[in-house]
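With one protein chain removed, the remaining protein chains of the complex are shown where they sit.
As written, the chains take the letters A, B and C, and residue 1 is the first residue of each chain.
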Amino acid sequence: MDKNVRTDLALEVRESFPEDDVEIRGVELTEDFNEKENIRVSTVIIKDKKGSEAMQKPMGTYITIEAPELSKSDEDYHKPLSDEIAKYLRKLAGNLKKEEVLVVGLGNRDVTPDALGPQVVDNLFVTRHLIREYGNEFKEKNRLGSVSAISPGVMAQTGMETVEIIKGIVKETQPKLVIVIDALASRSVNRLNTTVQLTDTGISPGSGVGNNRKALNKESLGTDVIALGVPTVVDAATIVADSLTQYMEKSGFDEREIYQFVSEINEQQINNMFVTPKNIDESIKRISFTISEALNSCFSQQIAS
Amino acid sequence: MDKNVRTDLALEVRESFPEDDVEIRGVELTEDFNEKENIRVSTVIIKDKKGSEAMQKPMGTYITIEAPELSKSDEDYHKPLSDEIAKYLRKLAGNLKKEEVLVVGLGNRDVTPDALGPQVVDNLFVTRHLIREYGNEFKEKNRLGSVSAISPGVMAQTGMETVEIIKGIVKETQPKLVIVIDALASRSVNRLNTTVQLTDTGISPGSGVGNNRKALNKESLGTDVIALGVPTVVDAATIVADSLTQYMEKSGFDEREIYQFVSEINEQQINNMFVTPKNIDESIKRISFTISEALNSCFSQQIAS
Amino acid sequence: MDKNVRTDLALEVRESFPEDDVEIRGVELTEDFNEKENIRVSTVIIKDKKGSEAMQKPMGTYITIEAPELSKSDEDYHKPLSDEIAKYLRKLAGNLKKEEVLVVGLGNRDVTPDALGPQVVDNLFVTRHLIREYGNEFKEKNRLGSVSAISPGVMAQTGMETVEIIKGIVKETQPKLVIVIDALASRSVNRLNTTVQLTDTGISPGSGVGNNRKALNKESLGTDVIALGVPTVVDAATIVADSLTQYMEKSGFDEREIYQFVSEINEQQINNMFVTPKNIDESIKRISFTISEALNSCFSQQIAS
Partner (left out) sequence: MDKNVRTDLALEVRESFPEDDVEIRGVELTEDFNEKENIRVSTVIIKDKKGSEAMQKPMGTYITIEAPELSKSDEDYHKPLSDEIAKYLRKLAGNLKKEEVLVVGLGNRDVTPDALGPQVVDNLFVTRHLIREYGNEFKEKNRLGSVSAISPGVMAQTGMETVEIIKGIVKETQPKLVIVIDALASRSVNRLNTTVQLTDTGISPGSGVGNNRKALNKESLGTDVIALGVPTVVDAATIVADSLTQYMEKSGFDEREIYQFVSEINEQQINNMFVTPKNIDESIKRISFTISEALNSCFSQQIAS
């Protein structure tokens, strides 16, 4: 994948290989389609180091839930999607001891497309303090899981790496599972606010394999970590690079020429810019509500689980 | 100017003409430079219908204040820039009876780069109700102008055209001058959050000459109107079109070919997308404070004026 | 009723009369009880001038929906209460031409117990602009009513009386019905965030019969007006006066002595103070959602109506 093209979605990395129908070694792809609700679920499993290198993502399971209607304001759609997310969350959390969960809402509450994490946390049903106050009987009677949550803010607001903050909190409060919610960058505008990615590999702000200093994962936190992300922006450099590439291919340029030109974009000022839709406020509000409902049904209210 | 390239800045329209040093008929351009503070002020006057057609903007005066440091978080810079804005505001409002001013903060408070108007209004010193309660003596003793303000929200929130709302309020409260604050689109990322445009022509949401149905101007409101805007976004289509054009020119394509390809971008989904910097929250907070200070010093507190 | 005791609820005024079981001339009281959902509905009709003077409220119908569970965070409770509110809204709006509705969210979005109105508007499904863009066919196909909405802010923010702003907007946009949402003051802390009052008399900020200068009602706006309010605060002076009165009665003081002492409270600094619960943020969020759902089902989505 081109260095100008940034995506946090494993599925898009997988798609970026020309050999669409060829098996990449160490990478498994399976698909599910809920026709009635128009929800497509792709599972990418990166099984070994080879696959990890090819995909430039850590080994683990990446579940992508594509729900094209999610960007529309249809209330009837909210429940089936929330159920679908909960179903795959349970699957991923399966072997993990999910009795005590800490939900971390990453991102900047003051930048609309980055406010997904904080808004999910705002809608969560938090129970840990209730269970500690009223005891286990209360917990079992109400079928509650123990949920705590925090929106730490971003480094420009706190002066601290998020991993420093969360590591400290995890050590003190000892959750069995950390769920990290974050707004992602995708490559394609079509995926914005219509896709949910779940993974058991955690999250690397700034991304890329190897940069473990900032990663929130089992290695850094000492706890199982599930990351749940929704692409809400496309990097401006990516959108320009993709448009150019598409044009240059059509015009018969060869790969080397394309690469050379596109790499110049990197130097430009658009590198700290992102692209997002004009109605991003409505999308973030709707999706964060859907996700927090999924989390509530999975962890706070373990009805018939 | 190309139909894919959208800008709300008269200065950028002026610059888009190849004949940079040639006089465009009906358009006058003068410049001022405050070297000490690194603030450049360009005044474009569109004097007649000919100029209006060439520029695709209504006749009137457009003052552009360029302050490159504005995007940095330097507190010492705030005061000289606020003074500069106030100076040109007074100049534009000169002949207008500025005793009673209604400030309108356009835009959507929930979308960060569009929150400029509402945030300026949040910081305003509003006085109209105090003067009505305590009388003219109070007003003169405290050297107050009469300022009222509103942030009506955008059509997706209200179901109403902004002009309907403001027209109604103007008829009831009879201000002598309406000042409209809005976030603008520029063509260049370099201008984002570093430029302030003042004009006595009012504002046309969606822009373009002629679309007077939605315009907030003397004709629609029946009052003098000054519009104060800051570019906070670039249209995604514009950024792609500009990058492509630049590349194709370099590669020796002719104008017709470029035009044809660029116009295809229009059809794509990026048309309701915008580009904005990652730290847009800090920029909006800082600039809206600077602008409200300028307005306060001009209208609420008429010290030694 | 004592001058220190302020309530916006007609039901509380009615209760303040000692002759609880005696008919007050010109005032009719009927009750309904939904046992299953524990919702009590009292209807006070002030039929003539006599009743209006006794009650110190304008003539008209006041419906009070008491839902003690509303202050708890029980999601299952939301739907039946929302239905109940919608039912009585429809009843009140009955003869009114409800095709085109303007919802006004009164109050200050930055003071939590006063943010009810703005938060209801934030959750509304606004349709007027869609119908105007896509036409009547679209409207009928989707069974939409035409809904517009605005949260104008309070006088300290705008410098304008709310009635000036709304009057202007009503004249321009010509709705058939205005629905005003506001946070109210009740006399009793028990009613906070558990009671909804609906009335066809409009609303008088600052209250009291006669002060029509600031009232939002049919007379001032020229349109039918329904006011929907929830008590979210008790005046601090009221809570002190009530506690003192209760104590002094117990201690055998006569009415004159009590009156004299209580009236001194008026002079103290607590007069611009209010009392509200510590978890007011959760209550406002929950109730505003319930109310906007009721409004959406009544006006935006006229399903099977």
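For the reader, a short list of remarks on this structure follows.
In the analysis below, a residue touches a chain if its C-beta (ideal position, glycine included) is under 8 Å from a C-beta of that chain, and two chains touch if they have at least 3 such contacts.
Everything numeric in this text was worked out from a predicted model, so none of it was measured.
Looking at the complete complex, one finds that the omitted chain is in touch with A, C. Residue-wise, the contact with the chain that is not shown comes from A:147, picked out of A:147, A:184, A:241 or A:298. When the whole complex is considered, the residue among A:30, A:173, A:246 or A:260 that touches the unshown chain is A:173.
Set against the missing chain, the residues A:29, A:45 or A:165 yield one that touches it, A:165.
Counting the whole complex, the residues of subunit A in touch with the unshown chain are 121-122, 126-130, 146-153, 155-161, 164-165, 167-173. Residues of subunit C in contact with the chain left out of this view: 108, 110-112, 156, 189-190, 234, 236, 239-240, 243-244, 247, 261, 265, 269-270, 272-282.
Keep in mind that, in the parts below, only the chains that are shown with their structure count from here on.
Interchain contacts link the chains end to end along an open line, per the touch definition above. With centres taken as mean Cα positions, subunit C sits 42 Å from subunit A.
Between subunit A and subunit B, the centres computed from C-alpha atoms are 37 Å apart. Averaging Cα coordinates per chain places subunit B and subunit C 39 Å apart. Looking at subunit B, one finds that residues 156 touch two or more other chains.
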